[in-house]
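FYI, not all chains are in this one, though none of them got moved.
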Amino acid sequence: MPKTERWQWYVEQFSPTEEHHHAVDRVYYQGHSQFQEIGIVGTRVFGKMLILDGDTQSSQADEKIYHEALVHPAMAGAGDRADVLILGGGEGATLREVLRHPDVRRATMVDIDGDVVELSKTYLAEWSQESFNDPKARVIIGDALKFLAEDDDRYGVIISDLTEPLEDSPSNPLFCDEVFRNIKNRLAPGGIYVLQASTAGFHNLSLHAKMARTLRNYYEHVVSYYTHVPAFDNDWAFIACSDGVNLAHLDEPEIAPYCRELRGENFFYDAETHRRIFALPLYLRRALAESGETF
Amino acid sequence: MPKTERWQWYVEQFSPTEEHHHAVDRVYYQGHSQFQEIGIVGTRVFGKMLILDGDTQSSQADEKIYHEALVHPAMAGAGDRADVLILGGGEGATLREVLRHPDVRRATMVDIDGDVVELSKTYLAEWSQESFNDPKARVIIGDALKFLAEDDDRYGVIISDLTEPLEDSPSNPLFCDEVFRNIKNRLAPGGIYVLQASTAGFHNLSLHAKMARTLRNYYEHVVSYYTHVPAFDNDWAFIACSDGVNLAHLDEPEIAPYCRELRGENFFYDAETHRRIFALPLYLRRALAESGETF
């Protein structure tokens, strides 16, 4: 890449002392919504990247690692997949993965930022593919908090693809007792609630541990799992919550048939991958076993 | 500036070991013309910046330093300012400065890259102001080389605002004997040819010195001058060539009345500034006195 092609960079700052710099070969969009600053850029290694408030949300090249990890363990383990609720997920890729299973009759997605959804349709069609036009998709632009409080339906799977509850994040108010109770009220008996749950590196696992500790007050099974997502430059964690199912015990006999039923091919997930992402290294198990603050 | 506002950066690389990084708060345009890669970004300190092939061309905050230094010494010293020729100068700011003097009857600008001109009209209107619509302005999108070879007119002032003759630059073929002769043929007797002429820092003055050595073969007076342009992060040099006038000897009695005749106010240039930019530090005079390669 000659010098002249390396003049634009996207810098993700993880801390004041750690940064990842990506050379940008194209800026697709850069602007503000009512809620956040939005960037869509092209890079050589990761393809298109969606950036909200300076943080990578997903990349064209490896979004399937993140989205398959977020969606399929819960879907594979769920007793009833007919009605699925997605909180956040503006790119449409979580919706896409949910709709790949034939059991799904309705996939409801609630995202507060209509601009992100529209920009994703325009610039990130590789993410959502045709899912926004799927007749089974119900896309609601609105406040998840309000939706959870007013909705009356029950969902076999609830998937939270919200940004992390950092202090200055629009997702911060969504991490409190009222919301946890409302989510649980929307979950069908034995249903599964899965959420993206921050980072799980040895040096940045405290927020994840706090989320896990909090959710143990609401569910019988609260299981952490994670995978490295190269575009995030981080080990990314998820938490699966249920009073009926412990996803850590799911194996080949349940996962293989589930995967065969999916439309299209997986990139990342199958029974062996499931074993990988639910088997945690020693230091993380130790950290999760410690007591500490909750939300 | 919070972390989330510092995720886009424009990196200008001066050498493999020296870079200037500007945080970008807005990308106005990013794309390619037939000739070069074009970026227009907004920064906090320099305002909008025009970037061609990864190099800063001018910034909203200090383009007047560059453009007043390029245009006014030659215009102040010229015997006849009625007909002025500008090579390059796509932003329209060189044209703007030329048109500020009431003696000018026609300002002809020849730039090869129509995209840069159109983008400048759209995004950099602060540069050109109304000059592209001035009835005295003749704007030709085309090859300066061809124009010089085919044109029959004579100009009292010729101003070259081309990018430097680096090996991979579209301006490279414009730095050869044929062009030098054609330019001289287009110059009215006693006229002045002034060109932007690369950098004059102690560590990067060799291209400038080579340009000056070359032009001494064509003109009686070949005078270097320079000013630091903060957005360029460099001492930027110019060369004034003439068989009639030595601009280094121009002073208050000629410059003050010239400046008073200009429409609007100067930001940078007047007689004292002229003294500054034409008085060269010892190391630069020594370097210019050495013999060496020519084009």
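Going in written order, the chains are labelled A and B, and every chain counts its residues from 1.
In the analysis below, a residue touches a chain if its C-beta (ideal position, glycine included) is under 8 Å from a C-beta of that chain, and two chains touch if they have at least 3 such contacts.
Quick caveat: nothing in here was measured; it's all calculated off a predicted structure.
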Count every copy of the one sequence in the whole complex, not only the 2 placed here.
4
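Note that in this section only the chains that are shown with their structure count from here on.
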Through what angle, to the nearest 5 degrees, does chain A rotate to match chain B on its C-alpha atoms?
180
Rounded Å distance between chain A and chain B, as computed from the means of their C-alpha atoms:
52
In the complex, chain A residues that touch chain B
3-13, 21, 24, 26-27, 30, 37, 39, 51, 53-55, 168
